[in-house]
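Omission of a single protein chain aside, the complex is shown with its protein chains in their original locations.
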Amino acid sequence: MGNRTTAVGHHILPLKVYLGVGAALIVLTAITVTVSFFNFGPYNLLVAMVVAAIKASLVALFFMHLKYDSKLYMIIFVAAILFLAVFIIFTLFDTLLRGDVEPITA
Amino acid sequence: MSQTAGHPSFLQHHFSDAEQQRESAKLGMWIFLLTEILLFGGLFCAYAIYRSWNPEIFHNAHVHLNVYLGTLNTVVLITSSVTMALAIRSMQLGRRTATLRFLAVTLALAAVFLVIKYFEYSHKIHLGQLPGKFYTYDGIAGTNPHIFFSVYFLMTGLHGIHVLAGMATIAWLVVRTSRNVFSSEYYTPIEMTGLYWHLVDLIWIFLFPLFYLVG
Amino acid sequence: MNNLPSSSYLNRPQGIKSWLLTLDHKRIGLLYLFSVMTAFALGGVFAMLILLELLSPGREIIDADTYHQFFTLHGAIMIFLFIIPSIPAILGNFVLPLMIGARDVAFPRLNLASWYVYILGSLFALYSIIAGAVDTGWTFYTPYSVETTTSVISMTLGAFILGFSSIFTGLNFIVTIHKLRAPGMSWFKMPLFVWGLYATAIIQVLATPVLGITLLLLIIERVAGIGIFDPAMGGDPVLYQHFFWFYSHPAVYIMILPGMGIISELISVFSHKKIFGYKAIAFSSLGIAFVSFLVWGHHMFVSGQSELAAMIFSFLTFFVGIPSGIKVFNWVTTMYKGSISLEAPMLYALSFLFLFTIGGLTGIFLGALSVDVHLHDTYFIVAHFHYVMMGGTVMAFLGGLHYWWPKIWGRMYSEKWARVAVALIFVGFNVTFFSQFILGSQGMPRRYYNYLDQYQPLHAFSTFGSWILGLGFIVMAIYLIHSLFKGRPGGANPWGALTFEWTTSSPPPHENFAEIPRVEHGPYDFDRVTAKSTLGETI
Partner (left out) sequence: MMDTTGSTFLPPGQSTIAGEVDALFNFILYASTVLFAVVIALTIYFVIRYRRRGAVAATSGKDHNIKLEIAWTVIPTILIIIVFIWGFKTYLKMSIVPRDAIEIKVTGQKWFWAFDYPEGVNTVNELVVPVDKPVKLLMSSKDVIHSFFVPNFRIKMDVLPNRYSVTWFEATATGEYNLFCTEFCGTGHSEMIGKVRVVSEREYADWLEAGAVSGEGLSLEEFGAGLYTSKACVTCHSVDGSPGTGPTFKNKYGIRQVMQGGSSVPVDENYLRESILNPNARVVAGYAPVMPTYQGVLKDREIDALIAFIKSLQDSTGNSGE
């Protein structure tokens, strides 16, 4: 993929990349919708999240240029996801495991 | 655009060169996107907790969402992301008319997205599938079925507000592009709006399965 | 006598409009100074009234509801309007660009916007005082904050808007530190105050959005009753506490980290000795910034959260204490074989060491699960956070304010009166708050308007202390304002420090430096470089 650069050195992606990524996103959407019609129990959530994560990373890497820009922006993006994950997981530590040690029965 | 030697008009006094200004703007934008991710993160956490507490309500209620409209909206938003990226690319190449065309298409697609959202909302309001004490619909089993719609309206509502803000910014870009403010050396505002728009699309990419597909 | 540089950022350009629409980081720092210190005075008045009321059980000067409104307003004003913006927005705005050899922050317009957003947020918050005040405590715990008839919405809306001001400042500082450092200033040649501001900015940017969404949900809950926190409708009040403390614990590190940055500067400059363990201090700032996001559950040990979550939060809470301990040891070791001069900034730094160590160590009591069950929501907690916030951040802020006073105004404050004020504040603080440790561990719950007679002596003792403390602040206000007009010129470098802000004139010109300086030595290389104090000579 020949990346031409502008006068001031910013690289420009060829048209093929944008259209290719766009098509991939739509295909993935189709996949995740069709999968949702079958009932795999808890795996439905897992599959949906994996597909969403793939789509999200496609958008981030190509459309938002994370693949070509300095690592700093990738660190910021990943940090946001990590801190969000910490927030959700630690809160779930509490909400899912209430009454485990001392069952609270009325 | 006056092009004085070595000190182009768009360069602010406290930056040593255009590159430093552009990189600073991008770093600032990425940090702003980080705050957006954490803002929505709070609602994703609420979703995770309420879904873990009453999975059956979430499952029963999600059936009442129109998957086709949701899928259509996802495709609309993905396409608008593509046209936004192409708008940036064409300004990088200095093609002003192409940029205007792509920006206009992105704006139109955003409007389509909101219109579809409007139909979904009005349908729910009509049925009474609303959050909290406004919930009057009785087709869903479970003790507090309105919880699903509380989280649904909170997340899609906040996302909709961000789509509106994006549309306003893109409209402002269209005006400035037509006034020939941007060039292949200076297109930072378009790039920043592009980053913001891609994040709005990214958040919808997660909202769509969580509500419409899995529930 | 009055031979200050004829033109500086203070008088060039002129006119009120040039101040209200300024993009100069130094002037924005001053705008913040006036508005934040007014908020501090207002919060202080509420504090004095609260302790006056607690002089004896039963009604002293106000009734129960008014008392509840006073302690809520004291908490909310002191936290959202004073202590979070105080060091980053006043001293950070003024000193950061000077310290890294830049002409301004990365986004000057965003910087001015952050001040206007601060003013807008403050107006909403202060409007709540008139419109029936707020009586929920600064934590706005649901379901009480949803059902009370006081103006919770205007205060929470105020705090929501103030959150944006905090995000703007944090964002601005991160980009400034990354992109605008002078040539030759690598990450480990930056002053430690800049490291403190950097770690603070990271927390501001990562934590404040969650406060935004929490307060937004609370306002929606009050207005539309969607039941997200209402237990009767499937919601959960403990979820509100999780959301609230996910922001509010990192917020206490937003308050202390810039203070620690100042203390590193003061101890090194006034001991005239290279800071001990520069990298240890820098990395412990970042360490605190990240670990602070993992410990919020220790505010909720008795709130009915699961025992496993309590164990995890207690375990991680102890690890957030270690970096703070390392910093204190590094500061004390810096003074070893130094050449220590005891001007006011150093006295504030030493009282910071004394008070913050007590505050930090009492945190160990609250981290241990079984002891926290007894101490939670008692006066022990009130004493703990005043020792860390007032004994820590406010002491560091006052030390920094005195340290950079000659740089900001070009004039010195009166050293004699400053020492009087430090003594009054130090004694008054300990009398006021050490008695509250004993009150709390004896079982006196916090936020009590009326209390049992057995606690009366300690309450009275605490109230006397607050009068000494109040006097100390009044003395300080007087001599600082007096120094604006009558203070003798401080010169470019009154303390003989080595960081960049002391290389330009005081008060500095509009564009900070004639030309961007190059870094020749580390910020604390007192062993190799000596800058002669310009205190004696006249310019």
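We call the chains A, B and C, going by the order they appear; numbering starts again at 1 in every chain.
We adopt the following convention: a residue touches a chain if its C-beta (ideal position, glycine included) is under 8 Å from a C-beta of that chain, and two chains touch if they have at least 3 such contacts.
Predicted model, so just to flag it, every value in this text is computed and none were measured.
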Chains on display which the left-out chain touches in the complete complex: A, C
Please pick, from C:Ile61, C:Val332 or C:Ile481, the residue that touches the omitted chain in the full complex. C:Val332
Check the options C:Ala423, C:Ile438 or C:Val519 and report the residue that touches the missing chain. C:Ile438
Out of C:Trp19, C:Tyr127 or C:Phe354, which is the one that touches the chain we can't see? C:Phe354
Filtering C:Ile203, C:Ile275 or C:Ile408 for touch with the omitted chain leaves C:Ile275
Where the unshown chain meets subunit A, residue by residue: 101-102, 104, 106
Extract the touching residues of subunit C with respect to the undisplayed chain. 64-65, 68, 135-137, 141, 143-144, 147-148, 231-232, 236-238, 271-280, 302-304, 307, 310-311, 314-315, 318-319, 321-322, 325-326, 328-329, 332-333, 335-342, 350, 353-354, 357-358, 361-362, 364-365, 367-374, 376-378, 437-438, 441-443, 445-452, 496, 524-528, 530
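Criterion: only the chains that are shown with their structure count from here on.
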Which word fits the touch map of the chains here: line, ring, star, complete or other? complete
Winner on C-beta contact pairs when B-C is weighed against A-C: B-C
List, in ascending order, every residue of subunit B touching at least 2 other chains. 23, 27, 31, 34, 38, 41-42, 45, 49, 53
Listed in rising order, subunit C residues that touch 2 or more other chains are 178, 206, 210, 236, 239
In their shared complex, subunit C is touched by residues of subunit A numbered 72, 79-80, 83, 86-87, 90-91, 93-102
Subunit B residues within the subunit A interface of the complex: 18-19, 23, 26-27, 30-31, 33-34, 37-38, 41-42, 44-45, 48-49, 52-53, 67, 71, 74-75, 78-79, 81-82, 84-86, 89, 92-93, 184-185, 194-195, 198-199, 201-202, 205-206, 208-210, 212-214
Please output the residues of subunit C touching subunit A within their complex, sorted ascending. 178, 206, 210, 236, 238-239, 242, 246, 293-294, 296-297, 300, 304-309, 312-313
